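Presenting chain A:
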Amino acid sequence: MGPVNALGQAWAITKKDLVAELRGASTIVSMVLLGLLVVLVFNFGTDPGAKDVTLARSGVLWAAFLFAGVIAVGRSFATEKEAGCLDGLLLCPVDRAVIYLGKLVGNLILLFVTGLVILGFFTVLYNVGLGAGSAGLVLVMALASIGFSAIGTLFAAVGAGVRARDALLAVFIFPLLVPLIIAAAHVSTVLLAGQGLGGAGLWPWFLVVYDVIFLAISFMTFDFVVEE
Partner candidate 1 sequence: MDKGPARRDLMVTVLGAVTFFFMLVALLGALVWAPKEATMGDVQRIFYFHMPSAWIALGPGFTVVFALSIAYLATGRLKYDRVAAASAEIGVVFTTITLVTGPLWAKPAWGVYWTWEPRLTTTLVLWFIYVGYLLLRSVAGDGHRRARLAAVYGIVGWVDVPIVFFSIWWWRTIHPRVLTSSGFALDSRMTAVLMVSLAAFTLLYVFLLVLRVRIESMSATVQTLRFRARDRRGGGV
Partner candidate 2 sequence: MNATGYLAAAYSIIWVIIAAYVVYLGRRQAGLRRQIEVLQIEMSERDEPGEQG
């Protein structure tokens, strides 16, 4: 089977996940709500009169994204486990990399959409005039979603067979995501301060490199995670 067919199959997995998600609609709602709650709660912790709050603000944005994201990746394999569907998927004559890719893209879309919703509310609640920076922020959101999804999908498959999944998942993946969050927070601070993406220096590229490294490792090791 050719690579085109493999991509088609990966997309079929993604589509199946998204359709199931839209019909259940449970994950994305709780993701968005949790993200908004984080934005709200942090608001009480920051001094509204402070002079330079952009740094703190972008921190709030990414903390909200982080917490919402854990729910997404945690759910993605939990549903597969319910009627033994993960086994059903593994029975199919498709490469494990194709399955990983399919799940990854599904999570990626979910994360990205949630991130955008959080971003939208964030700009309204904090009175941030985005203007020129908005395209840059969307790009950073996309890059962060890729890295998060790469690691999250890998370890969600780990967590699927494990007790007390969601809380533990956060403990496993947050430390690994530190560089991602630092880079994303830095770039968004620059953008929120009204500078263009050029003001962020090499940081956007750092995000790209991070994504590539962890995508590569995840593709190499996913086989071992789902094997019995």
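As a working rule, a contact is a pair of C-beta atoms (placed from the backbone, for glycine too) under 8 Å apart; a residue touches a chain by one contact, two chains touch by 3 or more; residues count from 1.
Candidate selection criterion: all candidates are chains of the complex that A comes from, given by their letters.
Here the structure is a predicted model, which means the values were calculated and not measured.
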| item | value |
| --- | --- |
| Complex member touching chain A, one of 1 or 2 | 1 |
| For the chain A and candidate 1 complex, residues of the former touching the latter | 151, 154-155, 158, 161-164, 168, 171-172, 174-176, 178-179, 182-183, 186, 206, 210, 213-214, 217-218, 221, 224-225, 227-228 |
